[in-house]
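A single structure is presented below for examination.
Omission of a single protein chain aside, the complex is shown with its protein chains in their original locations.
Per-chain residue numbering starts at 1, and chain names A and B are given in the order in which the chains are listed.
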Amino acid sequence: MKRRAFLKKLSILTGCAVIGISAIAGAVVGAAHAEEFKVAIVLPGVVTDKSFNQAGYEGVKKASEDLGFPMAHSEKVPQPDQPEALSDYARRGYNVVIGHGGEFQESVNRVARRHKDTMFIVVNGTEPKDNVATMVFDMKSMGYVIGYTGGKLSKSGIGGFVGAQKIKAYVELGEGFDAGFKAARPDGTAKSAWTNDWDDIAKGKEAALNLISQGADVIFPTMDNGVIGSLQAVKEKGQKGFGIYYDAVVDWPDTVVQSAVLDMRGALGTILETAKNGKLEGKAYKYGFETPRAFRLGSFHDSVPAEVQADVESVVAKIKSGEMTP
Amino acid sequence: MDFIFDLSQLTDFLATTLRLSIPIIFAAVGGVISEKAGVFNISLEGCILGGAFGAAVGAFYTGSPFGGLIVAMLCAGGAGLILAVLGVSLGINQIVAGIAINILMLGLTSFLARFLFGGEATTMTLVGFHPIAIPGLALIPVLGPVLFNQDLLVYMMYLMVPAAWWILFRTPWGLNIRAIGQYPRAADTAGINVQATRYYAVVASCMLAGLGGAYIVLSQVFVFTEHMSAGKGFIALSALILGRWNPVGALLAALLFGLFDALQLRLQFNSPDVPYQIFSMAPYLASILALVLLSGKVRPPAAIGVKFVRGAK
Partner (left out) sequence: MLKFVETLYLFRSLWAVLAALLVGALLISMTEVSAWTAYRELFSGAFFDYYGVASTLVKMSPILLAGLAVVIPLRAGLFNIGAEGQIYIGALTASMAALYLPEMPAFIHISIVVVAGAMGGGLWGFIPGYLKAYHGINEVIVTILMNYVGINLVSFFAGGPMMQEGAPYPYSPEIAEHLWLPWIMDGTDAHAGVLVGIFLAFVVWVAMRYTTIGFALDTVGKNLTAARYAGINVKRQILVSMFVAGAIAGLAGTFEVIGLKYRLYHMFSPGYGYDGIVVAFLAGLNPVLVPLSALFLSGLKAGAHIMQRATGLESTVIDAIQGLVIIFVAASLAFRFDRTYWRRVLDSRKALHQTLEQKT
């Protein structure tokens, strides 16, 4: 009896395996490696976050439409699955594989060793190498200008910066914010909060509420999906906030006063054009206020006084000309 | 830690605690009802998520938070119905059934949310409930704004917990539920319809958990995001154990979990050098310790997880 039961189970499970065979009848195994240029991007979060991930996804999409090459993307790839996703695209013949975020550096290093013919790009990366290019944004300057604007607008003299994880790029952004805030308000202080979560909206909201309850009245949230929560808290409490990655004044009319536009469309457009022409090198590609296609301020909200706007513009001009380095 | 000595900051801290506890309270009390009836409800997590999704869909299409509330309960109740069919009628292991429902809800809600809302899913702000201050009571320092300047769902919770306790322990209906969880055969002999009562209990349990999910969407963040339940259902399972299978106990335990969570967030925000994991872990350690100290005195319902077959030996 026991033996029969065993055979029974065995037959059931082989049946399950057989499904695979029937399902692929006629399928061509192993994609042919085409010679055409194609690009894949691996993203840590969802492409609908109106922040870092959406900016990256739309950047590659725009470039693929403008320059006419096929693209693919994987979203919500957790840290442990990064190497598999990256190397799978490399094997499928994608010429350029983008790891979207500094947290991809370690995985890209590992995968790039095995796929010498593929170019990898790490956005906010730290270690460019033979076939690894990095895209570096001058986060410190951006943070400085946003902090400066915040300092000029703050009534309480306390500014708030919300980050997710202490990745190098965001630490610099926060330091810049701090420096800029103090430059505009020598008697003020800038507080920061780290949520350890890029996407948790409720956490983003709690972090901002926490800063506001400590007196902060200008908040600069820099997570992914979590930004929405922070801006909601800012809106509910009637304070001022800053957008990031795109011009957020449109979406948050009475809350956001200015945005740190790190324009992935522009940045990725430029770098992918270079790649398509076969000129991409394993070095750090830098973006700052001098490359406005990729890096600039958004639009001011109408409530921002003209003299503050002018002050901020002059700071940007100074950074651009190299007269000042935050 | 100096926020404890500043009245306005203390108020904010306690408000955070309550906000983080509400979904857990709804789910934990729901879990008590189901487990009292002898059915493990591991799918609380999926029910919260279903409730959150339903709330978003309902609020989006009807333009009213009440529409959201109804759809939330329907979605979560549907998940409960699946659990009841699998775990009560078919007698499939309730834990396996619960895990399957969690996986299903995670995939289904994420998929359908993208399908229905598209790229706008995270930026559109849904209609939701807004705080209503109770005249007089809301003026009490610290506790007033925390407890009595809340929205409808929180006031519903204030009523729901005593009601659940009263129904479970003071009405014949509650007696039936407890009887079929302890000794279904005797209950059956006494003329109680074991299967039907278990169905009601499981569906009600999931609907309550769904209200917890609705709270996250309609009162807290006003958007739906994928996997926004983030393990709250499992925390509710622990809370109901720490609360000794009693709605009031579950409430207190859930508040404790919320307090630790709020503390943990504060630490993460303000002093990143203190390992916040210690506070994330504390409620679970407390639950295990409570089980050890209370062992022998408090036991889960005896017939939990066991399929009841009428007339079988």
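A few points about this structure:
By definition in this document, a contact is a pair of C-beta atoms (placed from the backbone, for glycine too) under 8 Å apart; a residue touches a chain by one contact, two chains touch by 3 or more.
Worth saying up front: this structure is predicted, and the values here are computed from it rather than measured.
Interface note for the absent chain: among B:F169, B:Y200 or B:F234, the touching residue is B:F234.
Although one chain is not drawn, the whole complex shows that of B:D12, B:D151 or B:E226 it is B:E226 that touches it. From the options B:I99, B:L175 or B:L252, the residue with contact to the chain not on display is B:I99. If you put the missing chain back, the residues of subunit A touching it would be 5-6, 8-21, 23-24, 27, 29-31, 40, 72-74, 76, 78-81, 83-85, 87-89, 91-92, 102-103, 105-106, 114, 126, 165, 167-168. Panel shows subunit B; residues 40, 82, 85-86, 90-93, 95-97, 99-108, 110-111, 114-115, 226, 234, 237-238, 241, 275, 277-278, 280-281, 284-285, 287-288, 291-292, 295-296, 299-300, 305 of it touch the chain omitted from the view.
Operating definition for what follows: only the chains that are shown with their structure count from here on.
In whole angstrom, the spacing between the mean C-alpha positions of subunit A and subunit B is 34.
Chain contact summary for the complex, subunit A toward subunit B: residues 46-50, 54, 76, 166, 193-196, 199-203, 205-207, 209-211, 213-214, 225, 228-229, 232, 251. The touching residues of subunit B, when paired with subunit A in their complex, are 8-9, 12, 16, 19-20, 114, 118-123, 125, 216, 220-223, 225-226, 228, 230, 262, 265-266, 268-270, 272, 276.
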